[in-house]
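What you see is the complex with one protein chain gone and the rest in place.
And now, chain A:
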């Protein structure tokens, strides 16, 4: 488990890097079991922002499908398993792979791929019902993925 102090130090050190190397969605390298070794943003994640992404409708909205005891979000769904303890069950690299593209870990999962931009059937322009205009953005940015992964890693019990 990452200690908050180490995490803060990480932010202090890497926070000064101006143009971090963001890995594009099409360039993410998944290991044999779907894990992703490298930070997608080149920056450490911030668990507080990560929780906000997970609770917010129109953002990650992970609580639509998952329950998290430590979250106060109303109406947490149960389409997916509860995320309590998930940081103990999976390594940071595995969690990054699951959030970036759950289908690499759980084939045919109903969980959306949050860091992918192609291979979709009739992709829309967000929730307008209209066809997507031009290239898609991933559902979450590289930094948001890192933030979410950082929060998940804190869920050790």
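Convention: contacts are C-beta pairs under 8 Å (C-beta built on N, C-alpha and C of every residue); 3 or more make two chains touch, one makes a residue touch a chain; residues count from 1.
Assume contacts and distances are computed from a predicted model.
Participant: Look at the options "SoxAX cytochrome complex subunit A", "Efflux ABC transporter, permease protein", "FAD-binding molybdopterin dehydrogenase" or "DNA polymerase IV" and return the one that UniProt uses as the protein name of the missing chain.
Facilitator: This omitted chain is identified in its UniProt record as "SoxAX cytochrome complex subunit A".
Participant: Which parts of chain A are in contact with the chain that was left out?
Facilitator: With respect to the unshown chain, the touching residues of chain A are 57, 61, 63-65, 67, 74-82, 108, 110, 112-113, 120-132, 136, 139.
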